[in-house]
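A single protein chain has been removed from this complex, and every other one stays in its place.
Just so it is clear, A, B and C label the chains in written order, and each chain counts residues from 1 on its own.
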């Protein structure tokens, strides 16, 4: 079941104005750089982007914001981005902020056929407005619904021709749940190998969740907060 | 954070009559054999066992049934066990049957602080009796609640001194979710290694979910349905 | 002539499409894996936590840690993956598995299925069947047209406790291929040499029969 496509252009075919995209990554870590560059080239507009963060001004999803391609961001934290702030304050950009754990769980739920679940996160805050509240074990919880997307775009370290993925370190983050929740899931990987090369026991995202896979040409992997200690 | 205990006897300390235990495994695959043997020795009674299956007459949880140690089984499939059938028909043993996917998800929910979720499984059947029904996307779903246990007993292939676990092949099954859902989780492993030996990227169950770990003396790994093909 | 179990499996295998992920239940459904049409690739999921199941192992090569949902020793193909039961049913519930084939004791004309419990008899449990039938977009039931007592299993309404409601799309028996839609069985094909009259006689539920009902091509 070969899912390999030759380049980001082929991988992203079918993405149209107004669609909902999930984009993996936490900050600039584990983001699908090559696909984002292709989205910029495609000039698709009015996108709804579900992504934990919105990149920085000149990298990550910030690039889509620069081109005013995003109508709405669904995220948990959107700092580090001046253009974002400008568009948000001017009302050009709609923003839906969601607690990070609820965002992760809502993506997983979307992929897992769980339409809704109760969580304590956000109870008593403005996040809970309009949401059903129910007490379990003496503690109030709110009902949160599943998230899905027309396309999910994820980034993995290694992938095979059948779409099986392995992520590296904390570049895993939201990628596995988003891979589950996309109607069509596109994976860009640093290293693409033949099926049978990866240990079936070590697959993070089974190929069933991935429809298209390609090897990225180049990964800049920009570091957002370079913190180091000095050798004694 | 060393979680190693020397033997099953030490690992299972604190398990008392009437407690709820989750026991990992699917059929006889991936069951905590050494811990089950120890439960038999301890003669704890009136247990509520949450486990996908109930073993066979003379192996797995069947051994606890032989000793009449189980008051109630919460499972999805309990065939292959005459003593089980006898106790169930005589009313000695209470049985709560749950769709397998709901069982898995309810354990995960218990470990993940999700008190309840909606699933389509079982709608319109006797499983749904007394449960809330709600329509999502035009399809009826029922509300299922989380499961937790006083102790979860799981079996892994490799484990380290900090409780990180790696399972092998389909012996993974229910073990990871049950590890999450135990107030105290005990892991028996085939190979116990020093922390730092296992690749952090390949851990299936992070050590935070495991309170005690020991290396099993011996694993029989009985095969329930030996099916083979002949070489041409 | 009515089909045997392998015939039923063969006919169901014709429904497979290239690139599908498929879950096969115990019994006749398992046999479907032996008849994958040439030129297409499908991948088998087993709900105990494996994608990319291969054939049974050679004698002496059985691995007790590698079984299918029927608890049989198996092997894996290139590109297989293992995962936990929650992820496995996430695949099923989330409709990532394109086809589920399973057995049944009764099917009703509105697509209800009963296959897990006979009142008064030992109940073994539903296993993953309730999740599978409630979730799959595409469910094919593989079964005999009548039970051992000779009563039709294709009913107006199921008499046994249900496994799922309105979920079966297609039934393949030793006699016929039937589609379920608009609350009725629709006779699509008959087994080679089996008459429409025999199928009608053995079907208790309402069945729509066209003027011409083709023979299955096995």
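Rule of thumb we're sticking to: a residue touches a chain if its C-beta (ideal position, glycine included) is under 8 Å from a C-beta of that chain, and two chains touch if they have at least 3 such contacts.
Remember, predicted model here, so these are calculated numbers, not experimental data.
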Among the chains presented, those that the missing one touches: A, B
Touching residue (missing chain; options A:15, A:65, A:78 or A:146): A:78
Residue among B:33, B:160 or B:224 that touches the chain left out of view: B:160
Touch residues of subunit A, complete complex, unshown partner: 26-30, 52, 75-79, 85, 88-89, 95, 97, 99-105, 107-108, 119-127, 157, 167-177, 204, 221-231
Touch list for subunit B against the chain that is not drawn: 1, 108, 110-114, 160-162, 164, 180, 194-196, 200-201, 203, 206-209
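One rule holds in what follows: only the chains that are shown with their structure count from here on.
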Farthest chain (mean CA position) relative to subunit C: A
Euclidean distance of C-alpha centroids - subunit B vs subunit C, Å: 28
Gap in Å, rounded to a whole number, between the CA centres of subunit B and subunit A: 33
Residues of subunit A whose C-beta touches two or more other chains: 112-114, 200-201
Interface hub residues of subunit C, defined as touching at least two other chains: 50, 76, 82-83, 86, 89, 92-93, 135
